[in-house]
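Structure incoming, see below.
Here the complex is missing one protein chain, while the rest keep their positions.
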Amino acid sequence: MALIDIPPDLTFVALAAVTIIGAILALQARELIYGAVALAISFIGVAGFFVSLDAPYLAMLQIAIYVGAIVVLILFTIMLVRREVGEEAKDSPQSGEGSVGLWLAGLLSLAISGVAALAGPNMPSTLPSGSLPVSELGPTLATQYPIPLIILALLMSATLIGALVLAKVER
Amino acid sequence: MNPWLAIVIWGVIIVLLTGPMITLPIFWSRRKPDPFRDMPFESGQVPQGEARHRLVMQYYPYLLMFVVFDVVAMFLFAWGISFTTMPLDSSFPVILFLILLAAPLGYALHLAVRKENW
Partner (left out) sequence: MVVFPPTTPQEVIALILYIITSHTFITIIIFPGFIHLTLVVMFLTWYERKLLARIQLRIGPLYAGGPGGILQPIADGVKLIFKEVMIPYKADKPLFLAMPLMLVLFAALPFAVIPFGQHWVIANLEVGLVFLFAMTSLFPSMILIFAWASNSKFPFLGGLRSLFQQVAYEIPMWVAALSVVMLAGSLNLTNIVEAQSKIWFIVPAFLSFIVFFIAIMAELERLPFDLPEAEPELVAGWFTESSGAVFMVIFLGLYMKVYLMSSLVTVLFLGGWWGPAFLPQPVWFIIKTLIVATFMIIPRGVYPRLRVDMLIKTGWTRLLIIALANVFLTILLIHSGILSAWGI
């Protein structure tokens, strides 16, 4: 229905708001669990960005892995830490850490927009043309990138075996 | 219509129609905190100790395994789609991928069988 075509700028602003506010809340929340939930929301925002950039499979991968597994791990680790440790971290003085971050972000955005304004009409276009449909993702991975796939497998096996050995030793 | 837009609309409708199910009863229920009513349920006895600090550590390796095999399963889905249209020799990297990951799986299962705790 062409009547409710949402202009792409609105999508971008909404997703950016969700992602950035989630990330800020994740750092500044007074309870660690709130921070983990805000982080999950921020990850879902990133997945929304992948959808708007025409990579739906990557978006689903992001949700399933980051929000589904890694946030669970983070939550579990937060619950492992005793409450006293969490409260100590809250009571320590902030010493202007948040404001330094804001200053840096502000300067960086000023620099980027200055470069963009100076470049003018010679700016390269934002997206390379031609997105990869999902059915092509598998063959491309297997045929054009076999070495990174094997390196990934080795990396994951090493991580897993290391984690298992560590978990065995601690008991 | 863009399917993602349909999903967003569907999600908004669900939240709009089930949100009142939780928020309305809050408004028409008693709101005075009562120490006897709000005590956590422990079959009648008075709860002692911090409710949240007791934790089972013995199943932690399963969580780690889940993270890794989550990634593996996602890669396998990408491969499995085009399996019927690809010649067999282009599946060799993926099969090697699986075999390389069978090693930690086998090690984990060996540990699980040998140790009693997990």
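Residue numbering begins at 1 within each chain, and the chains themselves are lettered A and B in the order written.
Throughout what follows, a residue touches a chain if its C-beta (ideal position, glycine included) is under 8 Å from a C-beta of that chain, and two chains touch if they have at least 3 such contacts.
Nothing here was measured: the structure is a model prediction, and the numbers come from that model.
**Q** Out of A:69, A:142 or A:167, which touches the unshown chain?
**A** Touches the omitted chain: A:69.
**Q** Contacts of chain B with the missing chain: which residues?
**A** So the residues of chain B touching the unseen chain are 1, 3-4, 6-7, 9-11, 13-15, 17-19, 21-26, 28-30, 33, 35, 37-43, 47, 51-52, 54-56, 59, 62-63, 65-66, 69-70, 73-74, 76-77, 80-85, 88, 91, 98, 105, 108-109, 112-113, 117-118.
**Q** For chain A, which positions touch the chain that isn't shown here?
**A** Output for chain A: 1, 3, 31, 33-34, 37, 40, 56-57, 60-61, 63-64, 67-69, 71-72, 75-76, 79, 133-135.
The criterion applied here is as follows: only the chains that are shown with their structure count from here on.
**Q** Can you name the residues of chain A that touch chain B in the complex?
**A** Residues in contact with chain B: 1, 4, 6, 51, 56-57, 61, 64-65, 68-70, 72-73, 76, 79-80, 82-83, 134-139, 141-143, 146, 149-150, 152-154, 156-157, 159-161, 163-164, 167-168, 171.
**Q** In their complex, what parts of chain B are in touch with chain A?
**A** 1, 4-5, 50, 52-53, 55, 57-58, 60-61, 63-68, 70-72, 74-75, 78-83, 85-86, 90-94, 96-97, 100-101, 103-104, 107-108, 111, 115, 117
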